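All remarks here apply to the structure that follows.
A protein chain is absent from this complex, but the other protein chains hold their places.
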Amino acid sequence: MASKLITIVAGVGPGTGAAVAKKFAASYPVVLLARNPDSFESLAEDINKSGGKAIGISTDIADSNSVKAAFGKIEKEFGSGVGAAAAVFNASGKFVRKPFLELTEDDFAAGLDVSGKGAFLFSQATLPLLLKGVDAGSRYPPSLIFTGATASIKGSAMMSSFASGKFALRALSQSLAREFGPKGVHVSHAIIDGVIDIPRTKGWLKDAGPDAKISADGIADTYWHLHIQPRTTFTWEVDIRPYVEKW
Amino acid sequence: MASKLITIVAGVGPGTGAAVAKKFAASYPVVLLARNPDSFESLAEDINKSGGKAIGISTDIADSNSVKAAFGKIEKEFGSGVGAAAAVFNASGKFVRKPFLELTEDDFAAGLDVSGKGAFLFSQATLPLLLKGVDAGSRYPPSLIFTGATASIKGSAMMSSFASGKFALRALSQSLAREFGPKGVHVSHAIIDGVIDIPRTKGWLKDAGPDAKISADGIADTYWHLHIQPRTTFTWEVDIRPYVEKW
Amino acid sequence: MASKLITIVAGVGPGTGAAVAKKFAASYPVVLLARNPDSFESLAEDINKSGGKAIGISTDIADSNSVKAAFGKIEKEFGSGVGAAAAVFNASGKFVRKPFLELTEDDFAAGLDVSGKGAFLFSQATLPLLLKGVDAGSRYPPSLIFTGATASIKGSAMMSSFASGKFALRALSQSLAREFGPKGVHVSHAIIDGVIDIPRTKGWLKDAGPDAKISADGIADTYWHLHIQPRTTFTWEVDIRPYVEKW
Partner (left out) sequence: MASKLITIVAGVGPGTGAAVAKKFAASYPVVLLARNPDSFESLAEDINKSGGKAIGISTDIADSNSVKAAFGKIEKEFGSGVGAAAAVFNASGKFVRKPFLELTEDDFAAGLDVSGKGAFLFSQATLPLLLKGVDAGSRYPPSLIFTGATASIKGSAMMSSFASGKFALRALSQSLAREFGPKGVHVSHAIIDGVIDIPRTKGWLKDAGPDAKISADGIADTYWHLHIQPRTTFTWEVDIRPYVEKW
């Protein structure tokens, strides 16, 4: 029964993750995954107050036991046969930008831990639920959406950690799109090429005029559009940037 | 006044062009350009009957005089100050697939005439109208959308004519996105990677099961989504293929 | 008999074309094509004086009659059964950089005429000779090499003419690589990403320190390396830039 299908968002915070969760919460119960409960508590409350349903689960997405525990809680909450209509991987590791020879091993690993291993664990945990969503006759093709960045297609100087992770994430998403598309799961990758308008970036790009930062709600609208594309018309990759961005 | 804004579609026929025209006709008067009136007559009739407004103009998009005449008619019909909310370039030259050494000069030119020169002429004619759309306070950022193909990013054997044209079109669209984005015009490029489900392709891909061809309406929905993206959140490129496509 | 094989270079001038011609002239008689005899006269003289053999033929590479006449002269000079060991397309149309709406139809056509039609005509004329080179047991796989630019993979603002041409050229080269590789002809595309050190660019990039411009001889050495790659080990695309280039 399609009504049981849920949406799972990894990496909620004040930007894309929260906007995506709210957007999808209008149609599905949403599960919010973040390491720190501060990242999802008020968001879950907002969604629950406004007629939606949301639960937050503190999860270290790069730790297999933590991910296993999180999906155990999801089954407990929604039933062991629960299917998913959508899963959005929006987590990013620590952003490190420094001269290559000053990187510690942990600095470098920061990108690959989350964007590599974390995305792998999230995909392995959500794909069975998305396939159940296909079997359950989901109104829209169950969707697995990954959030990329400029660094997904450009390895800039001093950005090897972040870029390695984001390139790896793009490879994973493309491989999954090719394997799971024919099974009815729509896998997409969004290249977010610019500064997102969130509290942390307040005051950035002041000289660029209004609307120079990406709207998280705008991203969420595009993710929703990807979700509702029929299986005749799947988009794998989309880029998103503000109209004034230099690229 | 935004209500005056129009949409112009070059390359209407039984597939993408017609679907896009119908989709945008729900919000704007549409102008249908095609070389052969057969391509737009019944479509214009359908739109006009169902409460929209459409006019068709027989145009050779690769001929500057023909394009000039067409836009003269548009001004005559909608007023000399008319602005555009959207312009969609969906024309394709003759599709030629043959051994390179058997190509005539005209065969090779077929790709570049329409996808190169034709797209140039269409862009030069529509951008002033789209900029007027910006000035007129268009509800959604005026959009210039180009239809690409697999051959936009892959030059296959025996496909040099088509691929040269489609690569050139992609270059044009990217250059325009960078120049006109900051002026408020949203320029996009869609890579249509598969067979579109139209009368001409009936019976194709029979063994691939249902929904193995791209829905023209699905493409139109994605073009409309590109159109309604706010200027904080512009997509330049999107790919579209059926879920079973090998890529 | 491999000794008869020649090299044909289109677009000789004081930079890449001349350097390539000299490099290949150490092994093959070379034919120099340029519109203006000033571009090849002293170069041919230099090569002929230093023990090589070169002839120049005034050719408008975008004009089929001119190209036909040029290859008629080649047959007259080298015999009607002459084969080629290498052909290098180094011609570029007029470089136009201006606001899109200020481009004339001729401005826009400048890119596609040479990089599209010109490259097509050159390829159709040289491939039969290169195939003869294969049959003649050329020591190295006969090579067809195209000179690209930054604009081959990036459509910058105000560069739609040049970029459209260079994208089209890249498509052509890839299509030919796929069709003629299996026939033994090695087709390559070089992305020259920077300013070449020629008389015209003297004084450019003064603040970037020594060696900030690309050496035309360096390009020629890489083209020669592409030429001598065995058929087990073909490179289609290579990028070249100075060590200090921002990219």
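As written, the chain order gives the labels A, B and C, with residue 1 at the start of each chain.
By our rule, a contact is a pair of C-beta atoms (placed from the backbone, for glycine too) under 8 Å apart; a residue touches a chain by one contact, two chains touch by 3 or more.
Only a predicted model underlies this, so the values are computations on that prediction, with no experimental measurement involved.
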| item | value |
| --- | --- |
| Which displayed chains the unshown chain touches | A, C |
| Options A:K22, A:K166 or A:H186, residue touching the unrepresented chain | A:K166 |
| Residue in contact with the excluded chain [from A:K23, A:K117 or A:K213] | A:K117 |
| Chain not shown, touching residues in chain A | 64, 99-101, 103, 105, 108-109, 112, 116-117, 120-121, 123-124, 127-128, 151, 154-160, 163-180 |
| Interface residues of chain C (partner: the chain not displayed) | 141, 178, 181-182, 184, 186, 197, 211, 213-215, 218-219, 221-222, 225, 229-245, 247 |
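Here, only the chains that are shown with their structure count from here on.
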| item | value |
| --- | --- |
| Centrality ranking, top chain (CA atoms only) | B |
| Copy pair chain B, chain C: interface residue numbering same or different (half cut) | same |
| Chain centre separation (chain B, chain C; CA means) in Å | 34 |
| Rounded Å distance between chain A and chain C, as computed from the means of their C-alpha atoms | 46 |
| Junction residues of chain B, two or more chains touched | 178 |
